[in-house]
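Note that this complex is displayed minus one protein chain, with the remaining chains in position.
For reference, chains read A and B in written order, and residue numbers begin at 1 within each chain.
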Amino acid sequence: MITSESIWQDISEIREKVPLVHSITNYVAMNNTANALLSLGASPVMAHAENEVEDMLDIAGALVINIGTLSDPWIRAMKLAIEKAKSKNVPIIFDPVGAGATGLRNNAIHVLFPSGPPTIIRGNASEINAAAASAATTRGVDSTESSESALDSARRLVETYGSTICISGAVDYILDSEKTVKVYNGHQLMPKVTALGCTATVLCAAFAAVNESPLEAAAGAMATMGVAGELAAESDYCRGPGSFQIAFLDSLYNLKFEDLRGKLRLE
Amino acid sequence: MITSESIWQDISEIREKVPLVHSITNYVAMNNTANALLSLGASPVMAHAENEVEDMLDIAGALVINIGTLSDPWIRAMKLAIEKAKSKNVPIIFDPVGAGATGLRNNAIHVLFPSGPPTIIRGNASEINAAAASAATTRGVDSTESSESALDSARRLVETYGSTICISGAVDYILDSEKTVKVYNGHQLMPKVTALGCTATVLCAAFAAVNESPLEAAAGAMATMGVAGELAAESDYCRGPGSFQIAFLDSLYNLKFEDLRGKLRLE
Partner (left out) sequence: MITSESIWQDISEIREKVPLVHSITNYVAMNNTANALLSLGASPVMAHAENEVEDMLDIAGALVINIGTLSDPWIRAMKLAIEKAKSKNVPIIFDPVGAGATGLRNNAIHVLFPSGPPTIIRGNASEINAAAASAATTRGVDSTESSESALDSARRLVETYGSTICISGAVDYILDSEKTVKVYNGHQLMPKVTALGCTATVLCAAFAAVNESPLEAAAGAMATMGVAGELAAESDYCRGPGSFQIAFLDSLYNLKFEDLRGKLRLE
């Protein structure tokens, strides 16, 4: 069962072991996700060259693949990294940013998913739908659909790849072949800050580096995101999306068990 | 006539329609400009690969081309994007960052301007001068010249390309073949924060996505920038360039008609 105690156990382990999360991610999100990993207690590293990613995986505890600003050389490096991660049992966390918006993104998903089935796939409803049925066309990186609308797609991805799927939205759905967990935490300012979806993905990776259950890892990460977001919005210096993103990092860094226990809304 | 009412009309339309702004921009500015678009109410997407940019323009309401961190593959992608935007009547907003500093930037301008004449060109005086007379050499990305010193260059660009030109500075000049508008809003901390020029450019794009007059769009965007900057500087938590950039995003997000009406200084 996923409880505030079990999530706190993971956070404590992250803070103690400081897992190295290797991200091949988009240019927009790099700085945010590095800071979020540091605030959580993990250690970020970015490397994207075809002749470097495999070496980096020798020291990484988790691999993040994020297709937000793609090009062919990056796709080739992602493939190499995924294959190396698979061979070393390093968890692979995949963020299909903007899936459905372009052929390049759809093709990347088609090539990369089978290369080493993702341990966790995290996206909004549009992206999960598009990742499952790449014929769909999304409207860029936002999602106007409810998380629930992507549940069928998520189940197909679970079946095909054995991945744990996280559909993020006002309610986050995290599911594998056996269970579905819902996380109700979060705040309405979160979609107004760029790269908070990408941030959720790297938190999933940090949790997956210390917890062998991808479902528990993803649910714990989404709950931590949501609670930190609520704490940020409640802070006395939050006035809008600018100060919210600052308060979010502070809240993640200062997070205490009592905060998590008091605020967790998960079923 | 451009008034606080007409500008507010555009802002309301941006917030309601949430236009997708496709940016091919520099690495330094990506995160800032994405956040500024979100705070204004628009939706950002970044894509720079030659085999992706045309697809992205199928769903974009405006295209931003910013040459701040160039390389040949990006220039080729910019050309494809511009030609696609032109064929679909998507407004093209061009930011000639550091024009005049290097041959690569000057050549990029020479190749890209004719590919699809920019709807709006926004730069500081150095950049507008260099864009008009590429023999000039600027000192990187700052401008020590007054906006006024680039008026002749701006007029040449208006004539040659039919573009609306925005020279930003202590006073912003926005001009087309018929009119010249001056915006006096802004704050002295703005040049101390990186990528605020690039931010002005993406705001021009969001306005151009909802207003068919490039002059009105650019003037509205610059006035909104300036007013949000003044509000940021006045906020109780602004102590310097770091907190200013945070307060700027908050102010943009929280902007009300009364703020705009009370502060607008435009003629």
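Here is the rule we use: a contact is a pair of C-beta atoms (placed from the backbone, for glycine too) under 8 Å apart; a residue touches a chain by one contact, two chains touch by 3 or more.
Remember, predicted model here, so these are calculated numbers, not experimental data.
Participant: Hey, which of B:Ser6, B:Asn51 or B:Thr102 is the one touching the hidden chain?
Facilitator: Within the whole complex, the residue contacting the unshown chain is B:Thr102.
Participant: Touching the hidden chain in the complete assembly: which of B:Met78, B:Leu112, B:Ala219 or B:Ile246 does that?
Facilitator: Candidates B:Met78, B:Leu112, B:Ala219 or B:Ile246; residue touching the omitted chain: B:Ile246.
Participant: One chain isn't shown here. Among B:Asn31, B:Asn66, B:Ser147 or B:Thr224, which residue touches it?
Facilitator: Selected residue, touching the omitted chain: B:Asn31.
Participant: Quick one: which of A:Glu16, A:Glu52, A:Glu212 or A:Glu258 touches the chain that's been left out?
Facilitator: A:Glu52
Participant: On subunit A, what residues meet the omitted chain?
Facilitator: Spelled out for subunit A, the touching residues are 18, 20, 27, 30-31, 34-35, 38-39, 43-49, 51-52, 55-56, 59, 73, 235, 237, 245-254.
Participant: Which subunit B residues would touch the chain omitted from the figure, given the whole complex?
Facilitator: The list for subunit B reads 26-29, 31-32, 68-72, 98, 101-105, 137, 139-142, 191-195, 237, 239-243, 245-246.
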